[in-house]
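Heads up, one of the protein chains got dropped from this complex, but the rest are sitting where they should.
After this line comes chain A, so read on.
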Amino acid sequence: MSTRTLISPAQLARPRGKRLYRAVFALVTGGFTLAFLGPLYWLISSGFKDAQEVIRTPPTLVPESFTPGNYSQAWDVMDLSTLLLNTLYYAFGALAFQLVLDVAAAYSLSRLRPLFGKAILGMMLATLMIPATVLVVPQYLTVLDVPVVERNLLNTPWAIWLPSVTNAFNIFLLKRFFDSVPKELLDAAAMDGASPLRVLWSIVLPISRPVLGVVSIFAVVGVWKDFLWPMLTLPDPAKQTLNVGIYSLSNGVPVNVLIAALTIASLPALIIFLIFQRNIMSGLTAGSLKG
């Protein structure tokens, strides 16, 4: 680490500075490990305890009654495979809809200069000013009876997918990135007779990989973490998401089985996070503020 920070290297090099640095470092690292890995260890290990041990006081640090059966029981009783597949179906469907419709819209607003484009962009951005929770009630009523087509989208994936497209923040991020694509590049392609779709596909998208990554993470994480909206629009137990399904069954199962279920529900996200941690963390921080 060569960048200069708050405390000067000279100060750290002194014996007192060295000792203080080591003490603070040990304190913070130890504290973080306890605070953030501790609960996760407790989650995973408690999932291996039997019904008595899981509520025993004082609690056991390492499970004595090793019962991995909790995990298979949780998988069957709470039908976690269905919940997991549902959630992935909704999340990647929302991702597909956002990638196609929002990218097309942002490209049009950025490069094709449609009539009333500025006004449309303004109206999209205005939705960012409305607190999401305030809109839940009228949105729910809309899903019950979609105007013009008069369809009820309750218990259909459309109730998740279509509203997810109204992500003004993603459109804004995409548009800003497309705005920064050098004009000469696009003009050259247009000279050669490339259609707008061709320009988007062969020139804009390949150089937009970073922003597409950020937008994709936002799209998938958004559905993965949402609770209130899927609870309202997907009441059918066979169609629920992981969050909602576990919540609605949480009172009917023994504590150790519930905890095993929570562990199973957490693992996919944790594994994906550990694999793609660099992309996810840099994407989320870059995207959330430069917006």
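Assume a residue touches a chain if its C-beta (ideal position, glycine included) is under 8 Å from a C-beta of that chain, and two chains touch if they have at least 3 such contacts; residues count from 1.
To be clear about the criterion, contacts and distances are computed from a predicted model.
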Hidden subunit of the complex - UniProt protein name among "YdbS-like PH domain-containing protein", "Sugar ABC transporter permease", "MxaL protein" or "DsrE family protein": "Sugar ABC transporter permease"
Residue touching the undisplayed chain, where the options are A:L40, A:L85 or A:A238: A:L40
Of A:L85, A:M123, A:A188 or A:A238, the residue in touch with the unshown chain: A:M123
Residue ranges of chain A at the interface with the undisplayed chain: 1, 3-8, 12, 21, 24-25, 28-29, 32-33, 35-37, 39-40, 42-43, 46, 54-59, 100-102, 104-105, 107-109, 112-115, 117, 120, 123-125, 127-143, 146-147, 162-163, 165-166, 171, 196, 221, 224-225, 227-228, 232, 242-244, 246-247, 250, 255, 258-259, 262-263, 265-266, 269-270, 272-274, 277, 280-281, 284-286, 288-291
